[in-house]
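With one protein chain withheld, the remaining protein chains of the complex are depicted in position.
Moving on, here comes chain A:
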Amino acid sequence: MNAALIAVSLLLVAAAGTAVVATNDPGRQAVSLSALGVALALLFFVLQAPDVALSQIAVGTALVPLMVLLAVRKTGK
């Protein structure tokens, strides 16, 4: 059961990471980056690291995409 959960989470991370790389527009990339953050948080949680998962959600899913979006808005892409 646990191994299956870890495998599913790893696959999710791989899929979300590929999606980030495959996204061309930086504005949309902020959204796929956010999804990757959630997938990574799930993986950390499954690996019994809830502290790291919380950091990942706060930074990877909220803070960094927000900064990317603001930078995109400024540069007018």
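List of remarks:
Operating definition for what follows: contacts are C-beta pairs under 8 Å (C-beta built on N, C-alpha and C of every residue); 3 or more make two chains touch, one makes a residue touch a chain; residues count from 1.
The working rule: contacts and distances are computed from a predicted model.
The listed choices are "Phenylacetate-CoA oxygenase subunit PaaC", "Cyclic nucleotide-binding domain-containing protein", "GDYXXLXY protein" or "MnhB domain-containing protein"; the UniProt protein name belonging to the chain that is not shown reads "MnhB domain-containing protein". Here the missing chain is touched by one residue of A:V8, A:V21 or A:L70, and it is A:L70.
Chain A meets the missing chain through residues 3, 50-51, 53-55, 58-59, 62-63, 66-67, 70-71, 73-76.
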